[in-house]
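Single-structure report; data block below.
Every protein chain except one is present and positioned as in the full complex.
We just call them A, B and C in the order they show up, numbering each chain from 1.
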Amino acid sequence: MKQTIVLDLSKLPPHGLGTASLTWWGTLAFMLIEGTGFALAIAVYLYLMSLAPQWPLHAPAPDLLAGTVLTLLLIASLFPNILVARWAKAQDLRKVRIGLIVMSLLGIAPLIVRVFEFPAMHLNWDQNAYGSIVWVMLGLHTTHILTDLIDTLVLTALMFSRHGDNPRRYGDISDNAMYWNFVVATWLPMYICLYWVPRL
Amino acid sequence: MVRGRTLANRLLLTSALLALTVGCGFLGWMRQPRELRTNPPVLADLSRFRLMSNGIGGAPPESYFAEAEPYENDAYNLSQGKRLYTWFGCAACHGDGRGAAGPSFLDGWWLYGPEMVSIVASIRDGRPHGMPAFRDRMTIEQIWQLAGYVQTIGAYSAKVAATGRNDGPQTRPSENRAPAVMLFEEGPVGVNPDQGPSP
Amino acid sequence: MTPLDNVADLRDTDLNDVELDRRLASTWATPKGVWGALSTVDHKIIGRRYIITAFVFLALGGILSLAMRLQLAQPEARFIGPDRYNQIFTMHGTNMMFLFAVPVMEAMAVYLVPLMVGTRNIAFPRLNAFSYWMYLAGGLLLWIAFAIDTGPDVGWFADVPLSGPQYAAGKRADIWAQMITFTEVSALAVAVELVVTVFKQRAPGMSLDQIPLFVWSMLVTSFLIIMAMPAIMIASTALILDRLVGTQFFNPAEGGDVLLWQHLFWFFGHPEVYIIFLPAVGMVSTIVATFTRRPVFGYLGMVMALIATGILAFGLWVHHMFVAGLPRLGESFFTASSMAIAIPSGLQIFCWLATIWAGRPVFKTPFLFVIGFMVIFVIGGMTGVMVASVPFDTQVHDTYFVVAHFHYVLVGGAVFPLLGAIYYWFPKITGRMMNETIGRWAFGLIFTGFNLTFFPMHILGLQGMPRRIYTYQPEMPWSGLNMFVSLSAVILAAGFLLFFIDAIRSALSGPVAPANPWCASTLEWATSSPPPAYNFSRMPVVGSLEPLVDNSGALPVASGLFVDRRELVVTSVVGALPEARESSPGDSIWPLWSALATTVLLIWSIFTPWAVVWGSVPLAIALTGWFWPKGTKEDDA
Partner (left out) sequence: MRMSPIIWMSTIAIISGCTGNQSAINPKGAPAIHIAHLMSGIVAVCTLVWLLVMVMLVWALLRKRSDAGEQARERGLTTTVSAAVGATAVIIAGMTIASFYTTRDIGIPGEAALTITVRGQQWWWQVIYADPDPALTFQTANEIHIPVGRDVHVQLESTDVVHSFWVPSLAGKQDLVPGRTNSLLLRAERPGIYRGQCAEFCGLQHTHMAMMVIAEDPESFERWAVAQRGNSVNPGKPDAVAGQVAFIAKPCAACHTVRGTPAMGTTGPDLTHVGSRKTIAAGLLETTRGSLAAWIADPQTLKPGNNMPMVPLTSVELKNISAYMESLK
């Protein structure tokens, strides 16, 4: 087919940032998938609760300490996270490197606290349906912290390599920061569900 | 670059073939065709095992090996055995496997040894101190199925074919998680007064 | 060597057409040989692979159905025992839903959507390669398991407690649950790619109201997948945990619930029907427009109907549970919502009728399949309204009436359009035409065979024949119709055989196809048949719904992209205004390694939960290798 050139694209930037980036939209789509998963896990929790004669089933309400510490930790991590995203946008390599190291540490810290959340539920996954759903919810969220942590670690390594100083990498970092916001955001309803709903 | 590709190419093909072979072998090992109606001659052979004179240990019939020990390794038989455990009231004396009036299957003690033949003989012929004979209440195949299940409860490492938890109130971890290991508390081992004739 | 080779960052603006094609080909083409085949990320090669694999599964599933028909032809037949029969019908359903219907629709989209929106590759092409390998591994797992007598035997819906730890001995149900994970991962990956491709990679100027209807339907379908698949993910995970580590999700004695499974499964399972049907709506719209020589009547209405169907799809899962003993008020609500979905479907049917009425129909094979679709699907829709009524459903639920109903919906509503679509796009995909005469015969046989096979099943169901029975007693009045159905199935099978023969023969030696054999109006016909590796030598610019009709002289295009790296253009979501040039990733073997690592993890996890821990190590390594930059121009742009 014959062609007539009607548009010149050569002035466009060679890589889009933010909503012009494909990975931004891909991350968003994966957040939608996982968000639906979290919502369904909460729905299962509430469904089982609606059937149970008392709730929690055969266990005292979970201890608040570990869960609350983790929640505060996650909320606190949002500030450096937002800063990292901002630095990535400014393509400031030095600050991004420092920020990523901080975020790596802030990814490891909640995992350590998480270890104490499982016993705080006062029962095991195989004791009854309540135990099953709370362990699965905690496990589901833990895998999200873990995968984002691994992503952060890989990106940190990348930023110290020769591939670091590149707009594409900065885009990856802000997508990763967005994903961490999502990991924190999904935890809040889970926290309320796991720790406060049984106290209603 | 080109050489690197060829090498990687070969490596890839070899590993793919290897993975395929391992995969098929693995699946072949998992293969469990269900025998819904065992041949009567094979069934009859099941009662022809040889037991040591002290009632502990012995040799199953040849055909049992020929069939690849179906009552120990086949998930369907083990799950049938589990149903029989309930249906024939084993729990009345042995509880969930931890014993009550009868001995426990989970504490590491096998009064007559952990071999299938001993367990089959115990169920079929009964034992002193209250174990009744089920000879006239179960068929020999049911006895073997039940024995396979009983052996699984007390196994120290879970069998792949072991059954999962029951739908019902839970009293101990399910068979496929090796409850014997999880529940057995090691303590000073004394002489068990109920131990068989020659310890 | 031409002097231009030394120029860094060469753009297409500076090149004549021949030189441009040569350079683009060397940038985009997949290298020959095994390595190239395993590492390719070309959406056309992967899409073709996906389509062929899905049709192989269709043929295998068809053979299973013939085995079932042989067994059911007479009462008390002893051809297949109950154990094998249960595996066969489970395999048939699982295979057709998870390995054929959903993947084949996504496969068509993987091939066609980038072409239809005028871009050079799908978004996230490596993820696309990964999704194919996952799909293949899942299919192989299921079929190898079946071949060695360990196939799942709990039904494609795997209701607990029958599929639970107590009643499903062995690994059969675990294989079902993990196979779901495989296909779910691949379906979700493709859905994400499609959403992003449609949102961000449309040709400059192709605003939201100028997207071809097939692309719209795939967009809605992708959102359905994204929202529905997590439900089955949660369900199958809970099932595996119940079976493997003794969780109590489905154990009523410990606070679990049997119906929880059904809620989760059907919250996925009903949208699943629309995941299969909506792409077919898009195919029908495309074929109708081409063969009536006019755009589809009521474009806006069609799009609204697609979206309405997509939303309503999540509000009617309970109609699969009308006899489970739920509260009556809830049931009434779901009757109303299930019936309501007939309204958007009706709107679509009427719009197509209006299109045909106002157009000038050309009776080629693809159009014949669409006519067949109209006849059959309307019946399926009618019986769908019937089963939406609670009292009606209590008589026909789980009977052959329902078997007839959903075959009318799925075969009539999806397979007929799909076969039409194959005839329609075959020249684009292979560069060769299919045979019109054989096509007509195949259509005739499939149409006749289908109706003769499935219509009597309505009557069998009303006469009290339940589903999923491996035989029936001679005193039941079903043997005559069953024999008739089994014989008719042979006609149906003959039609499919003819179709397969035609497809293979035409692909090898059919007449060479021109770029646009049907005088169609959408962008995929603007490029050669089959398209080059880079799809379009310059990015098309779109100004209407029918870019090829309105620009019959020359295609408006945009220039300014690099030719020495895989570049395409990113546009805005609503107006498709160019936002950036973007490098599309090159070939990579890492998606295959990642898929293999995931396969090992998933199969291993049937045996021990520790597999999730240890199996994730190689997976993490493979994924890091996937994303680690290799220093190519695409990576560093």
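Basically, contacts are C-beta pairs under 8 Å (C-beta built on N, C-alpha and C of every residue); 3 or more make two chains touch, one makes a residue touch a chain.
Keep in mind it's a predicted model, so treat the numbers as computed, not measured.
Peer 1: Check the whole complex and report which displayed chains the hidden chain contacts.
Peer 2: Even though it is not drawn, that chain still touches B, C.
Peer 1: Would you indicate which residue among C:V34, C:A59, C:A358 or C:A554 is in contact with the undisplayed chain?
Peer 2: Within the whole complex, the residue contacting the unshown chain is C:A358.
Peer 1: Give the residue, chosen from C:I379, C:A513 or C:V563, that touches the chain omitted from the document.
Peer 2: C:I379
Peer 1: Which one, C:A29, C:A67 or C:A342, makes contact with the chain that was left out?
Peer 2: Of these options, the touching residue for the absent chain is C:A342.
Peer 1: If I consider the whole complex, including the chain that's not displayed, which of C:F297, C:W317 or C:Y534 touches that chain?
Peer 2: Final answer for the missing-chain contact: C:F297.
Peer 1: Since one chain has been left out of the picture, which residues of chain C touch it in the full complex?
Peer 2: 81-83, 86, 155, 159, 161-162, 166-167, 252-253, 257-259, 297-298, 301, 323-325, 328, 331-332, 335-336, 339-340, 342-343, 346-347, 349-351, 353-354, 356-358, 360-361, 371, 374-375, 378-379, 382-383, 385-386, 389-399, 461-464, 466-473, 475-477
Peer 1: What does the interface between chain B and the hidden chain look like in terms of residue numbers?
Peer 2: Considering the whole complex, chain B reaches the absent chain at 34, 36-38, 40, 43-44, 83, 87-88, 136-139, 141-142, 167.
As a convention for this text, only the chains that are shown with their structure count from here on.
Peer 1: Can you work out the whole-Å distance between the CA centroids of chain B and chain C?
Peer 2: One centre to the other, that is 44 Å.
Peer 1: Please compute the C-alpha centroid of chain A, do the same for chain C, then give the distance between them in whole Å.
Peer 2: 30
Peer 1: Can you tell me which residues of chain C touch two or more of the remaining chains?
Peer 2: As it turns out, chain C has residues touching two or more other chains at 242, 245-246, 248, 251, 254.
Peer 1: Listing for chain A: what residues touch at least two other chains?
Peer 2: 126-128
Peer 1: What part of chain A is in contact with chain C in the complex they form?
Peer 2: 1-16, 19-22, 25-26, 29-30, 32-34, 36-37, 40-41, 44, 47-48, 51-52, 57, 125-133, 135-136, 150, 154, 158, 163, 166, 168-169
Peer 1: What residues of chain C sit close enough to touch chain A in their complex?
Peer 2: Interface residues on chain C, with respect to chain A: 11, 13, 123-124, 127, 188, 191-192, 195-196, 199-201, 204, 226-227, 229-231, 233-234, 237-238, 241-242, 245-249, 251, 254-257, 260, 263-264, 267, 515, 526-527, 537-539, 541, 553-561, 569-570, 572-573, 578-583, 620, 624, 627-629, 631, 635-637.
Peer 1: So in the complex, the part of chain B that touches chain A is made up of which residues?
Peer 2: 165, 170, 173-174
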